[in-house]
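Worksheet for the structure shown next.
The complex appears here minus one protein chain, its other protein chains still in place.
So, chain A:
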Amino acid sequence: MYKSHTAFLLVCVVIQVLGVVIFLKGFIPVKNAVPGHATLLDLPPEPWENHTVASQSHGAHSEDSGNPGPLLPPIFGRLVIMLVDAMRADFMYGDSGKNFMPYTRALVDSNSSVSFIAKAHPPTVTMPRIKGLTTGSIPGFVDIALNLDSKALVEDNIITQMYRAGRRMVFYGDDTWLKLFPDHFVRYDGTTSFFVTDYTEVDNNVTRHVAPELSRTDWDVMILHYLGLDHIGHLAGPASPLVGPKLREMDKIVETIHTTVMEQDSERDLPTLLVLCGDHGMSNAGSHGGASAPETLTTLVFLSSLFSGGKGSSHVTSPVYQTGLAPTLALTFGLPVPQNSLGQVMTPLLARSSARDQLRAVQINAHQLVGVLQANMAEFDREPGYQLYQQAVKMHSGWLKALVSGESVTSLETLGQRVSQQYSRAMESIVDRVAASLSEYDMHAMVVGITLLVQVLFILLVASRQFLTEIVPVAEAWMVYIPPPALLLSSFFLVLSAHVSLCTSTTGWASAELCSGPAGWLMSLAAVISTSVCVSLMIKLFFLTDGKALISAASHGLHMCCSLPLEALFLLAGVVLHTVSLGSSSLVEEEHQTWYFLQTTLFFLIMMSNPQPSHQQPIACEDTTTTSSPIDMYTQRISLSEREQKDDGKTVKKTSTKKESTLFEQNVRSGCGALSRQDFVPERLRRMVAVLVLLLTSRLLRSWNQTGIVMADRPDIGDWFVRPENKIYLSSLVVASFLVIFILQWRTCDFTSSLLLGLGLIGIYHYRAKTGVLAAPWILHTDKGIFEARLVYLVIIIHLCWTCLGLLKTWTQHLQTENVENFTANRDGIQENDLRTTQSFNKENKNWKDSRKTFVDGLFTTLVLLEALLLRPHNTTVLAVTVFQQYLLHELVLPWTVLSPSVPLLSLLHVWMGQAAFYFQGNSNSIATIDISAGYVGMEDYVQEVAGMLTCLSTYAGPFLWFSSLLVFIAKRYSRPYPALLQACFTIIITRTLPVTAYTVITTMQRYHLFVWSVFSPKLLYEAMLTAVTAAVVVLILCLGVPLQMIGTIHKLTHTTR
């Protein structure tokens, strides 16, 4: 009966998701990496004058590269990389360096080292940073999304270069390296950063290998990755008293390695290079991922016997890019520079080699960068960087001529400096150009995505009348929205030809994403079909239907909005306000504030509003059984206000803001007999108290997890509970939360269900205790708790099955009675039968309603159990409070408000609650706050699909919970829920389409904004993810609704036919 409505919503959801995906593909740039590895054959020849520079083709990519130039002699023989995770710059160069790292700091201050402040490119997350350090390339933004996925690094990098050159390498530390570089190391021991609470074991695990390795002589490269500092940062922040001892420990290790290596160097031909570096910094709150200075500025110290005794250089205060490490290591170890590196060699390290070698090194570096330029630019020879490079080569050639002709040393030196400067200018220009091109956008795809979204928004707005006022269960009303095939076909060809002509045009509009490759063409086809559907729909709406209908629909909608009570009006205004706020980058960063502010105001408005008689609400809902559509408050309201206007135009005009509530009150008075204000006082008081409790709990959750940028540094309640010394408090907190959850859910569940719930909660506690986060005296040995977690999964699945079984049972029962009834109907006379069927119908209807209630409650309980397992222990309180808030809202507040009879307003309220709950969990619009550990619950090792799904479930716990509680409310309060569900789905879709459409437009306009990578793009990913999540929820609700509806239909049909 509602097939066309359902189909319409599904089409909208699909087109919406498609639009977002296409936009995302166009917005996030693609990097053209050169495959393969650089070899020594790729080295350019030294520019002697007999090589005419102008005709010299670019060595790396031409057939006749001729004889490659001479090798650069290696400066160092052995390499020790000591990577201290989250070692930010001021831990070394600031006061804490002076206090806690005396040995290294003394070397830096006495010029016995070469030291830099290394600037990391965002995202400042470990995996992309390791990639950046080793390949020298700037990671694309996609790398964050794929950060979870540790596959072997195929891009050319310094570690593989070492490996190919036959260097023997050992590795100890974060096992990310072992995943990135499989089979590269002769000896290794990886530690997982799985237990973030552990900051001693992870490091001892590395340090215990240092002394044995130093006594061996069979390695050329040793890499140590210390995780402890990062874990301390995440636990307690950079100001924590734990940081000092950790730095001292690191300093001791540097001292051990440095002194040993210095001793050994006297017996070796070439000195050893010790690199102390950080992969990224940490913010003042202790997290990382963003682009702020404390997160990006890291320590980079080179130590060697070559520099000892003040022969190094003084500390360079202006930051260099971290990407420079790869070419620097390559050139000082006599290896080719990794092909896709965008780094510039750090020249102070070369200071002790000859002037000719120094120039040769920068030449190789510049040559390699030209290769990158060539890969990313179609017309690279017109780039200023390339022209600068050619000039530099010419000057270099001149310098070599001068060298042979025996110029004086001083003039050679000044000339050499000029050549070197010219090379750096060329390199800088090239790096800037390529880095800028990495943020070049595929405007074609972006515009296509936005067009799709705008069209969906428009169609939804046009359809809003159908969905918001009454849902007519006949197909005829929907014929308006089915375009004729001829129109569909012609618009299809029109759009297709436009798209193809754009794709084949040479004006730069040809999209890389949509016009190439089978995936691109598939997506193009989908886009073309959706666009033509939308276009034909719009043409039909505008030209073929009565224009008056549209106008009246618009005026009707406006009228509806104007006649709403204040809190409902605020719900609508809030959606618009939130959408507008997305335009400001700081409001995007602090989006949680927007939602908290809106939510609090809404609660206050509900608290202040005039009471709604409680007994009117069930009437409004029960009526639906007979009138076949839920009576909406709007229609009631409009007729009322019209009447009022007829009565007394003046009063309506005069009263401004309070008009509606008073009007409504009058309606209540007149409609429900002589009910004076006094009758509502106890209810009003009760509601006020309930809303106050809601406000207080929201405020509590708000300081539970401080989030965003400004407030994130502040200590919050959650942080306090996570501290290792408060384990016992955390345990009791979790127990209390589980008790609250159990008691609240126990009310609604049957015995088996509550038993399963209890078992599941106990299992979760046991699991967390097994991992060592919670206290449990009966557990002695801690591990990952995989078995326990899997047991809980089993309980959850059983619970789900039990829930579905209950529904199935009612259905089969129903079918049986149906048969019996049919049988009796055939046997008995009609008059007798009539009475009986009505009775049995009523009984069965009640029966059916009960089982539906149990079903949705069971679903909700299943979800709660799953989230309790996935959320971090201190966040189980957020879960418990959310369940409590849901109880308050559904049982004590909503029935007495004007919101409850109107499904769209209810859905809007639940969307808001879900958004606020999302931030209550500690989420933000920065990638850094995603809790990846949820993806490992009950998993032996990393499986991308499962981890992604679990992380998504835990990250969007708040929205999921509130969406399903909306389902619960509708299924319980509405006797015919399917039309109500359609309305809810419609509202959910339109409230998602509006911000996501606005946000795609905003990001397109702001694409050259300074914060585009640190603020706008992560938010875009969140928006896209939320859209996907919402779409999944909508599809699920519609699917769940179909069986409910089917049975309802059978009922009605059997009832009416008799």
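Methods note: a residue touches a chain if its C-beta (ideal position, glycine included) is under 8 Å from a C-beta of that chain, and two chains touch if they have at least 3 such contacts; residues count from 1.
Please note the rule applied: contacts and distances are computed from a predicted model.
As stated in its UniProt record, the chain not included in the shown complex is "Phosphatidylinositol-glycan biosynthesis class F protein-like", which appears among "Chromatin protein family", "Phosphatidylinositol-glycan biosynthesis class F protein-like", "Exosome complex component RRP4" or "Eukaryotic translation initiation factor 3 subunit G". In the complete complex, the hidden chain is touched by one of A:A211, A:A436, A:L558 or A:L696, namely A:L696. When the missing chain is restored to the complex, the residue among A:L587, A:V689, A:A776 or A:V1001 that touches it is A:L587.
On the side of chain A, touch with the chain left out of the figure occurs at residues 584-587, 589-590, 593-594, 596-597, 600-601, 604, 608, 610, 655, 657-658, 662, 695-696, 698-699, 702-703, 709-710.
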